[in-house]
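Contents: one structure, followed by commentary.
A single protein chain has been omitted from the complex, and every remaining protein chain is retained in its original position.
Up next, subunit A:
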Amino acid sequence: MTDSDLHLDIVETRGPLAVAAVRGEMDLHTTADFYPRATALIDDHPHVILDLSGITFCDSSGLNTLLRLRRHADENGGRLTLAAPTDRVMHILRLTGIDTVFPLYADVTEARAAQPPRPS
């Protein structure tokens, strides 16, 4: 593994909910490998909180990956929540208007608190 890889570290899973941390650069090259790993997580746990605090770079392909994952979660009856975006990620989310389409929280604790109650 090199520094330019994009990691998906699963922090916690609880029923349909998973919390995962994204770490590294999100661009065309890194997201190709990342996307199937993330969809596999969503398949098992459709309510996913992504902790974005470890993203050091994000371009249009990175943003597109987040949008595709959002759709994948929707199609599986779940929801993709973003937490703790870095300034850089927040900038690109705002610039594109996409900050308004994601549930977006300052940190993971807030994001977790906002999750719908677990189905019994």
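Rule of thumb we're sticking to: a residue touches a chain if its C-beta (ideal position, glycine included) is under 8 Å from a C-beta of that chain, and two chains touch if they have at least 3 such contacts; residues count from 1.
Here is the rule we go by: contacts and distances are computed from a predicted model.
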item: Identity of the absent chain, which is to be given by its UniProt protein name, from "PPM-type phosphatase domain-containing protein", "ABC transporter permease", "Alpha-ketoacid dehydrogenase subunit beta" or "Molybdopterin synthase catalytic subunit"; value: "PPM-type phosphatase domain-containing protein"
item: Which residue of A:Arg14, A:Arg37 or A:Arg71 touches the chain not shown here; value: A:Arg71
item: Candidates A:Asp44, A:Asp59 or A:Asp107 - the one touching the absent chain; value: A:Asp59
item: Touch list for subunit A against the chain that is not drawn; value: 25, 28, 56-57, 59-61, 63-64, 67-68, 71, 95-98, 100-101
